[in-house]
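Complex shown without one protein chain; remaining protein chains in place.
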Amino acid sequence: MSVRIGLLGSGFVSNFYLLGLQDVPGWTIPVVASPNAEHAREFAKKWNIPESNSDMYGVIERPDIDLVVLGVPNFEHRDLAIRCAWAGKHVVCTKPLARTKAEAKEMLDAVKTAGVLHGYAETEVFSPSVMRAKKYIEQGGIGKVLTVRSREAHSGPHGDWFWKKELSGGGALLDMGCHTIEAARYFIGKENRVVEVMAWTDRLVHKERTDAEDNAVLLLRFEGGQLAQAELSWTAAGGLDLRNEVYGTEGTIFTDVTRETSLKVFSKAGAGYTVEKSQSDTGWLFPPVDEAWVYGYREEMRHFIECVAEGRMPRENFEDGFIVNCIIEAAYKSAQSKKWEPVDYS
Amino acid sequence: MSVRIGLLGSGFVSNFYLLGLQDVPGWTIPVVASPNAEHAREFAKKWNIPESNSDMYGVIERPDIDLVVLGVPNFEHRDLAIRCAWAGKHVVCTKPLARTKAEAKEMLDAVKTAGVLHGYAETEVFSPSVMRAKKYIEQGGIGKVLTVRSREAHSGPHGDWFWKKELSGGGALLDMGCHTIEAARYFIGKENRVVEVMAWTDRLVHKERTDAEDNAVLLLRFEGGQLAQAELSWTAAGGLDLRNEVYGTEGTIFTDVTRETSLKVFSKAGAGYTVEKSQSDTGWLFPPVDEAWVYGYREEMRHFIECVAEGRMPRENFEDGFIVNCIIEAAYKSAQSKKWEPVDYS
Amino acid sequence: MSVRIGLLGSGFVSNFYLLGLQDVPGWTIPVVASPNAEHAREFAKKWNIPESNSDMYGVIERPDIDLVVLGVPNFEHRDLAIRCAWAGKHVVCTKPLARTKAEAKEMLDAVKTAGVLHGYAETEVFSPSVMRAKKYIEQGGIGKVLTVRSREAHSGPHGDWFWKKELSGGGALLDMGCHTIEAARYFIGKENRVVEVMAWTDRLVHKERTDAEDNAVLLLRFEGGQLAQAELSWTAAGGLDLRNEVYGTEGTIFTDVTRETSLKVFSKAGAGYTVEKSQSDTGWLFPPVDEAWVYGYREEMRHFIECVAEGRMPRENFEDGFIVNCIIEAAYKSAQSKKWEPVDYS
Partner (left out) sequence: MSVRIGLLGSGFVSNFYLLGLQDVPGWTIPVVASPNAEHAREFAKKWNIPESNSDMYGVIERPDIDLVVLGVPNFEHRDLAIRCAWAGKHVVCTKPLARTKAEAKEMLDAVKTAGVLHGYAETEVFSPSVMRAKKYIEQGGIGKVLTVRSREAHSGPHGDWFWKKELSGGGALLDMGCHTIEAARYFIGKENRVVEVMAWTDRLVHKERTDAEDNAVLLLRFEGGQLAQAELSWTAAGGLDLRNEVYGTEGTIFTDVTRETSLKVFSKAGAGYTVEKSQSDTGWLFPPVDEAWVYGYREEMRHFIECVAEGRMPRENFEDGFIVNCIIEAAYKSAQSKKWEPVDYS
């Protein structure tokens, strides 16, 4: 069986989804839709998708679609995901699941009521390096995990909507913190709940451009005592920075997919594109060999396609997305109250 | 169309071929054969291959086979490849193509006469890091390539036959030099012929175990003046070492797939398997995230499957394998004569 | 003029002081004293110091001593430093200055009243890599500093007294946090005060061994809005870990003196001592080339000797040590109150 995907959104993340899908068998995309019909048309042409239009709700209703993939801005997640549920369509939603915990709850309720499969497209836990690290943890290679440190940073997002809190739901803490929260839960174990959080946020640079924070630090305390810590930034130079450090009783694991890359280039002439949000194409460069793979796009798409084909729930789903939104909501509260805040999952 | 592969050999390299094939669409393996029927049976079980036997010639003749993949020791390459040609079967042969230039010539003549497709399974030029490096070269990122330095080294091969010159055709110079010769031709350009070579070989450690060299240095001078240099060793500690350094007029590229890996582990407990021919699983470790991919097995298999499906000649074929054998033959001559030797391609 | 040093303490840190002094001109050590006379005697023999004894107060009073260096446990800092002040002796005190802010205040008052020179032996800001980083910041190479991240971690301290809160004043937060606080002040600028702090502390592993914390995370918010963050651990595998990451508006600086060392060794045989608190001497190793230099012992000793010889106040002195104790006191308060706490410098 070939999974028939209706792709909503034709921007940055949808391009990465298509790159990731190139090496995955078992799917077709009959149609892509975007509010901007022209944009959808160009995307369809680029990726050999037979049809494109601006009718996103229409795509959801089509009988020749098994799975809807939401590659749209945060402010469109709730409505579209709920429509998918109503239409009985399996749905994959880009991270973060929603702008707020309340939105996420509505989405989760809808897919559960409808009984459809739901995937939460959180790349970080599908990054091959991160998955390999997890395997070493499971084999006992570093003993019991005690603390996790993650960093996700770049110089600021592409799309304009990211910078407006009403549309995005938040700044660097929401946009990138969602990655690090899932990384921490993955390494420490999802059965081990985050009980309280502490966050610092500030707008240090982009004061004209955004009403949200452009830098944040996040601390998560788990039920078992473990601590996870994350640095999130929209003001960092040097291209995308994605790192994890996992400290256990018997060892340590470091992952770094953008600066430890098996490829080092020094170019006086200019090497062209090397890495997401790179700020230089001369001098020393560390190009990731295959971005869609190292960031996790390929393996998440493979997993979602397989799950839909086999009728089983993805390992990363709306439950996880909802938990992330609960944690981030507590984090924003902490940034205001300036104290640790308990996480409320109800 | 699904390419139907008859796999000959069920040892080390065939395992890597199957690992590489896991993410490649469009193939089936109806049967695997090995002189050791029991070995073939276990391999078939492990990889869900429906049939296994010890009749390699029989597999070649089967009408339900489109492509024969030779994952057998060097001393079996010639006879089996020629039989494939006689049977009108497309054929992929593991590196090096043959033990000698004379054998390689017979093989090349046979496939050309038969008009079958032929692939030379040289992983190095299908390593994603190496292919990405090539792309930067083609884009002009490092200007004109002047010199190339490659190193391929480990502590010695797995199979017993590797150590007997009569069966293998040679030691580290043949076994690993074939990789570095193709890397150099790939970076510098195949249209630019290697005109003369200089080699040093010695048996520094494994004096009881082999009658071939366990260390070698190889210099290749190209028609355009470029120099490629390679170090080959069967006596190196620290696990498989695969590196290239490409020096151009406007820049430099380094590839290192086994020690610059985006994953660093410190394990007191022992991390289990990390890398081919690793000699330690405690302390600091640099596990390649996906060996079959980083070494080039996956991309070469993808390419060969696609070529056979589409009826076109692989970009790495018996012509290349023959050229490598010509160069290595000149290199062995140089190691004896202690001077530069011209390469004879006739 | 040669500065005549009275060295108090003959343990771990005094050894590093002597290592550091080896390349510094202009000093002599007439005498070393330790409560344990035998220990002092062995130390004197090892380092060619003419005299040793157990009379620390006596050494302070000796007329042939210009400068007293306190290489003693935290619980002895206050009394000995104050005695030095009373005796009109210049004094250098090992980090942290004191167990508590109150002790630090007494010490600072004493040296100010006495008008002696006082040095705060905080290695991190004398680490050549850190000083070079500072130079790049001053030159404008990374623009305005926004955030700093530091990590100081190992598997736990040498001496028994470190583990008893009454003797040490605190656990990993005090022992290692003092380094990272000064690193942050150094990078961000000392004129920019730390206004409030947040800390998490826990005892995750050494529950039998210590009544203090073995892990901590520390956040410092500066007057100018900058944030510094530190991870401190006594439970980390893989040897001493000392890193700084400095993020500015125009660039980034990373320092790592124990794992980016210009020397990589793979040893099956065992390489012997490589780095402080290393937990392995086989497999892959990254020996710092000269520990006393890279950690900052040499340059701090050079600076203190020069200052005393020239009669000027060291750039790192009891004022700084007092500030660090103020910050750490607020941090411990925050770990209890679970909220941001203002720093009180009075």
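Think of it as A, B and C in the order they're written, each chain with its own count starting at 1.
Assume a contact is a pair of C-beta atoms (placed from the backbone, for glycine too) under 8 Å apart; a residue touches a chain by one contact, two chains touch by 3 or more.
From a predicted model like this one, the values you see are computed outputs, not experimental measurements.
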Report task. Going by the touch rule at the top, give the shown chains the omitted chain contacts. Result -> A, B, C
Report summary line: The one of C:294, C:307 or C:343 in touch with the missing chain is C:294
Report summary line: Out of C:88, C:272 or C:342, only one touches the absent chain, namely C:272
**Report entry** Touching residue (missing chain; options C:75, C:136 or C:161)
**Finding:** C:136
Query raised in the report: In the complete assembly, which of B:74, B:215 or B:282 touches the absent chain?
Result: B:215
Query raised in the report: What is the set of chain B residues that contact the non-displayed chain in the whole complex?
Result: 142, 146-147, 149, 151, 153, 198, 200, 202, 204-205, 215, 217, 219, 221, 225-227, 229, 231, 233, 235-238, 247-252, 337-340
**Report entry** Contact set of chain A toward the excluded chain (per top definition)
**Finding:** 237-238, 266-268, 279-280, 282-286
**Report entry** chain C residues that touch the omitted chain in the full complex
**Finding:** 23, 25, 128-129, 132-133, 136, 139-143, 250-257, 260-272, 287, 289-290, 294
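In this text, only the chains that are shown with their structure count from here on.
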**Report entry** Copies chain B and chain C touch via same or different residues, half shared test
**Finding:** same
Query raised in the report: How far is the middle of chain A from the middle of chain B, if each middle is the mean of its Cα atoms, in Å?
Result: 38
**Report entry** Chain centre separation (chain A, chain C; CA means) in Å
**Finding:** 41
Report summary line: Cα centroid separation, chain B vs chain C, in Å, comes to 54
Query raised in the report: Which residues belonging to chain A are in contact with no fewer than two other chains?
Result: 142, 250-252
